[in-house]
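Just one protein chain is left out here, and the rest sit where they should.
Right, chain A next:
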């Protein structure tokens, strides 16, 4: 009589450990194949999702597992990734630590400094996993996070920022640093903010503005008035502004050419290449002249 329940209790305990019986409502997966187990990262106690719905859906409540009085919220419940919940917890802790301690090797001056840093990070992680100095460690992590965030913001670097130049600062200031920023790491390079990209220039850096004259909006010339009202010119999109600009450029464009400077500039590159370009220019010029005098384009 007394043996029977004891054996049953032992069996159910084993089943619960195996993960097939909900420790809260004792229902078994054997009877309910769609049953799912969930955990809350506040305490990592397992229970079936029916229990989660039942207890936590209406609002925060305390964990129903005996001996755990943590307040849990429904939104934080999730399915565990790992069978072993100790590993699940360790992975979560490492994730939060690595979010904050995210320096890379190139952020340090020497490999030795980087390795020291990694060791410190490992120590923080194990402190949190093994519940040693949890409050002090999380406080330091939080301060370091704030410090990093302040450094990322565009403003001027913090007065207490520790760069390579300040590494050999006095012990007292280093202590103060640590109080403010959580950690100090030997050989950590000062963060150099990336250069902000200049706004896009649709002109590609070119600008053509007349140097020797100012283009007016309107010119009063008699023969020109006829064109201005000519319906064919207006409807066809012929731009008188362009014509005036062209006429002025043709008239004054030469003022910007200083032959002596160009001769000096021309003498710098190798001379053998010049014969060809001169010829090409001459050829082009002859083509241009022909076009201007005969108005060859208008043959077509």
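The rule is simple: a residue touches a chain if its C-beta (ideal position, glycine included) is under 8 Å from a C-beta of that chain, and two chains touch if they have at least 3 such contacts; residues count from 1.
The rule is simple: contacts and distances are computed from a predicted model.
Colleague: Can you pick, from "Proteasome subunit beta", "Serine/threonine-protein kinase crk1", "Ubiquitin-like modifier-activating enzyme 5" or "Protein FMC1 homolog", the UniProt protein name of the chain not displayed?
Modeller: Options "Proteasome subunit beta", "Serine/threonine-protein kinase crk1", "Ubiquitin-like modifier-activating enzyme 5" or "Protein FMC1 homolog" considered; the missing chain's recorded name is "Serine/threonine-protein kinase crk1".
Colleague: Out of A:65, A:93 or A:227, point to the residue that touches the absent chain in the complete complex.
Modeller: A:227
Colleague: If you put the missing chain back, which residues of chain A would it touch?
Modeller: 199-200, 202-204, 206, 208, 224, 227, 230-240, 242-243, 245-246, 249, 272-273, 275-281, 283-284, 287-288, 290-291, 295-300
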